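Let me give you the structure first, and then I'll get to my questions.
Every protein chain of the complex appears in place save one, which is left out.
For chain A:
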Amino acid sequence: MAVESGPKSKGSALRADCEMPMATRGLRVLAKSSTPLLRRTLSNSISETRPCARILDAECSGAAALPARGSCGVPARSYGSATNRTADTELSKNWSKTPPAARRLSGEPEKAFSDDEDHEILDYPGAKTNFTHEMTFIPETAAEPVPCFRLLNDFGQPLPWAKLPQMDAELATKIYRNMVNLQTMDAIFYEAQRQGRFSFYLTTHGEEAINIASAAALSPQDVVFTQYREPGILMWRGFTMQDFADQCFGNAADLGKGRQMPVHYGSRELNCPTLSSPIATQLPQAVGAAYGLKMSRKDACSVAYFGDGASSEGDFHAALNFAAILETPTIFICRNNGWAISTPTNDQFRSDGIVVKGRGYGIRSIRVDGMDTLALYCAVKEARKIAIEESRPVLIEALSYRVGHHSTSDDSSKYRKKAEIEHWKLVRDPVNRFKKWIEAQGWWDAKSEKAIRSEARSSVIAAMNKAGQKQKPELSNLFTDVYDSLPSNLREQELQLRDVIAKYPRGYPTDVPL
């Protein structure tokens, strides 16, 4: 057979070669090749019904042959910016009917060579995509980080290009009032824990906007699974100061019957399942609930809040992956506040935050300024629309700063500078920022501010005092609700316990009613 030597020419000779029947092309390459690996690879390909771009490449373009021992003569290049290849599904469906020259995917990247055959489609079950002769590593981060959506600047002024949402005075002032209530409750309850009134507390300082603005954008029938730094959702939906205080004190009025430690709120009526401490477990739970909502065709979605640290958990991966596959109406809202206790984000992940991970699962995502009330409100509202109308998950990364310590068990000045904390607390306060905007609208003034601050303070203190005086839950609550109905062994144990208490009354605490 004819053996050609030297680099192949391009142009018409190339085309003529490439339209040759597969077998002949293959044989020609076989003759040229000397490595067993290549021969084996090629002999396999010869039996293929579709031409393989690699073989054409090796023969026609004159580029280095297929790597025989793992090294490749073609230098690796990375593109300056991520190229956008979209698979042409119509084409891939009709692939076999389309002549070779026309087999091309749209959105072609910059090419080193003008080979049409570079862009033939190969459809593996794992991916249907363009083929390339260039060995290109996708860079670990994009050239530019994902931009952050915001509408108001740090001083509460609308940015020049901002398209503000429809918001009337009533809604805006309700949002603001709730943010103030939340901020006040956190400050006072934190101090109360320090004074020993109850065992534990954590605050939402710096994330009041994330709490209230997102809650305002949702509907009451949306099922919300929180991590622990989102009591504002409950507050927006009608959980009173007294309800919060009762739970922290674990008294008889606590909806949780004194079973949960402080800040582990929950309310069935308000569609917020009881908080679960282990990090990120609420994420797959939210997907499961969304599946139920989808099956019952409710006009509602499920929402899962979590922090930047939670994105390291396996449950995060499983939940997002699953939500995408099951196509559940779930909104994942990540509060990227920079810290997971003492772990900064650089030690948590090396990606560009959490927003880029959405694409890894096939989930539409957005990055929002988490201290911008209006931007958050818009983003969550739109995410809800997408989630329900298109029945798909959405990921929102809300950037913010955790002004407070992780919890009352933490002293964050040990791992970050006090000056930094003070800056975010005073200069970048989201509550203040929104206040400036509503003042600029003429919906708020100093008088209202004074009134609401004192009202918030007095209602929190009153609720706390009242909660401290209420009775603790009675003894039977130790045994009930382990199962749907009280099992015999627990009934026996309760009777035994009551016997012992009757026999030794002085050993029993005076503030726990029998």
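Convention: a contact is a pair of C-beta atoms (placed from the backbone, for glycine too) under 8 Å apart; a residue touches a chain by one contact, two chains touch by 3 or more; residues count from 1.
Basically, contacts and distances are computed from a predicted model.
Asker: Would you kindly match the missing chain to its UniProt protein name, picking from "Alpha-1,3-glucosyltransferase", "S-formylglutathione hydrolase", "Pyruvate dehydrogenase E1 component subunit beta" or "Arginine-hydroxylase NDUFAF5, mitochondrial"?
Answerer: The chain we cannot see is, by its UniProt record, "Pyruvate dehydrogenase E1 component subunit beta".
Asker: Could you tell me which of A:142, A:159 or A:325 touches the chain that is not displayed?
Answerer: Residue touching the absent chain, from the options given: A:325.
Asker: Check the options A:255, A:475 or A:501 and report the residue that touches the missing chain.
Answerer: Here the residue in touch with the unshown chain is A:255.
Asker: Which of these touches the unseen chain: A:158, A:273 or A:468?
Answerer: If we include the chain that is not displayed, A:273 is the one touching it.
Asker: Could you please point out the chain A residues that touch the chain left off the display?
Answerer: Residues touching the hidden chain, for chain A, are 223, 225, 254-257, 259-260, 264, 266-268, 273-274, 276-278, 281, 283-293, 295, 302, 314-315, 317-319, 321-322, 325-326, 480-484, 487-489.
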